[in-house]
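Let me begin by handing over the structure; questions about it come next.
A single protein chain has been omitted from the complex, and every remaining protein chain is retained in its original position.
Residue numbering begins at 1 within each chain, and the chains themselves are lettered A and B in the order written.
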Amino acid sequence: MPSGYIPILIFLAVAISFPVVAILAAKLIRPAAPSVIKLEAYECGIKAASDSRGRYTVRFYIIAILFVIFDVETIFLFPWAVRYRTLGWFGVAEVAVFLAILIVGYIWAYKKGALEWV
Amino acid sequence: MSQFYTSTDHFTIIPAVMLALFGCAILLFDFLVFPDPRQRKYLLIFVALAEGFTGYALYRQTEWLTANGQTSLTGFGGSVTVDGFGIFFNWIFVIAAMIVAVVSYKYLEISGEHHGEYYGLILFAQSGMYFLATGTDLITLFIGLELMALTFYVMVGFLRTDKRSNEAAIKYLLLGAFSSGFLVYGFSLMYGMAGSTKLAVVAEAIRQRPLWDPVVFLALATTSVGLLFKISAAPFHMWAPDAYEGAPTTVTAYLAVASKAASIAFLLRIFMGPFWSAKEVWEPILSVVAVLTMTVGNLAAINQTNIKRLLAYSSISHAGYMLLGLVAGNDTGINGIAVYVMVYTFMNLGAFLVVVALRRQNIIGEDLDDIAGLMSRSPGYAVLMLIFLLSLAGIPPTAGFLGKYYIFLSLIQTGHFTLAVIGTLYVAVAIYYYFKIVRSMFIRESTEKAPMATSAGLRLALGVSGVLTLAIGVYPEPFLRLAQTSLLR
Partner (left out) sequence: MHPITTVHYLALSAALLLIGTVGVLTRRNIVVILMSIELILNAVNINLIVFSRIWHNMDGQIFAIFVITDAVAEAAVGLGILIALFRNKETVLADEIDLLKW
């Protein structure tokens, strides 16, 4: 076993034992008197409306798709940032073209109402 | 200009830049200048301009090559190579895109889905095809392929409220993404062997390895899955009938012609490039695939009652014939594929355009019953359809014969007699099912009297396809000379 992994093992052991110990200790010390209201899911004091595993509205998917697309496009900026000085004005021009295409897509999505919450 | 970018670099990609630029312009103009749906037909002007500029750029590239006495011009450190092969295929894309754009207007309006984005998508797909035909770098080819494929997924599902269109799109997407995953896995292995993504370097690295090297074989196998899927060769053909049937017919025409031509160009770039030294390994595999493709395509077509589905199976079998040219692998075979693709473009476009013409208000017009009695209703369309079907079957005075002739000639030259015999036998099967359509048109009684809903663009496009299908068959010399240029690599 390479010794480099021992700290990771110790860290894992501590991380796992901490919640186990805490929950066990609480169970031993606390008084047990459950009632219907106490067992209800706590939601900032208001009554729970429904199961949390229900269906999402489809709008979330569209927002998620748009987010992921624009999010991932930024990875193309990282190589440029790393080699900014070497690439010079050529890099700036390239990135400008890239962003211009993205902006066309953004304007299109905006005008089509993809960013509005219907 | 800098060390990363020269004027010849610019020259090698200008057609794709033009197409993308006009595609973006269409997206913006669609709602900024033409907010009224009835004005959308003016977007056709943008398509025409884009194709005009692309054609001019291709012409200038050809001129440059002849003026400098070179066979190819590379740009971006060898990522893009403009040569006779790439230019030839790009002319096919230009013609196909223009024809499809011209005929789409009426069809989409009847379907109630006439959006400006459609024309943008046509151009974006075409700029992907440009890189498939001219790319000589794994990354360039991959990006070209995905640009084409992704736009086609959207176009196949363009009839948003039609369940069949949705279904076709999701099936095409799932299988397409799956197969391109395999393809790019093969690409990663090729990069691993060579340490470079340039096709020439990869080819050299594969040549250095033993013939049955397992890594080469794994790369070959995974890459072939993606390539054969794209040209709809068996056993990876299952998406084609569904996608062809569910898609709007104009998109089906574009998918059957341009996408297949681009995929064939891509296949040739890979098999004639990196994998050429392993020909002994892939030749038997491709022979089996070609025979299987012709078998599946021809036999499954017999029982179809939907014309689009029938033509889809027929286009699968055509992919089998094109593969035979690669199996032969000599100059006649490769030239034969070029001739076949050119001929196939016009006859298949024509056949699908007749189906487009059958679409009317409340009539989908894709069934064999819908074409019944076409001769008595609109004899012009019936005769044109007859020409296209004769050509698809490969009967002499038409262009289709010429395509098959060169493929069979190359097979005989290289001693693949069995394959030539099998190919010829399947022509007989093909005649049988094409004549099911002919019989329906000429002998059966018309079931409905609604007039054809055509537009000037559709009539023009049909006329051009019909004339060219006949002209290539009757007077082939200039077209053969054109196809010869595809050998310049």
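Keep this in mind: a residue touches a chain if its C-beta (ideal position, glycine included) is under 8 Å from a C-beta of that chain, and two chains touch if they have at least 3 such contacts.
Treat the numbers as computed from the prediction; the structure is a model and nothing was measured.
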| message | Out of B:His115, B:Lys171, B:Arg209 or B:Arg360, which residue would touch the omitted chain in the full complex? | response | B:Lys171
| message | Just to verify: which one of B:Glu146, B:Asp213, B:Glu283 or B:Asp369 makes contact with the chain not shown? | response | B:Glu146
| Residue among B:Asp83, B:Asp242 or B:Asp370 that touches the chain left out of view | B:Asp242
| query | Contacts of chain A with the missing chain: which residues? | reply | 1-2, 58, 61-62, 64-65, 68-69, 72-73, 75-76, 79
| note | Residue positions on chain B contacting the omitted chain are 138-139, 142-143, 146, 150, 153-154, 157, 160-164, 166-171, 173-174, 177-178, 180-182, 184-185, 187-189, 191-192, 195-197, 241-242, 245-246, 300, 303-304, 309
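By definition in this document, only the chains that are shown with their structure count from here on.
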| So what's the Cα centroid distance for chain A and chain B, whole Å? | 42
| remark: Per the touch rule above, chain B residues touching chain A in the complex are 2, 4-5, 20, 24, 27-28, 31-32
| Residues on chain A engaged by chain B in the complex (per definition of touch) | 87-90, 101, 104-105, 107-108, 111-112
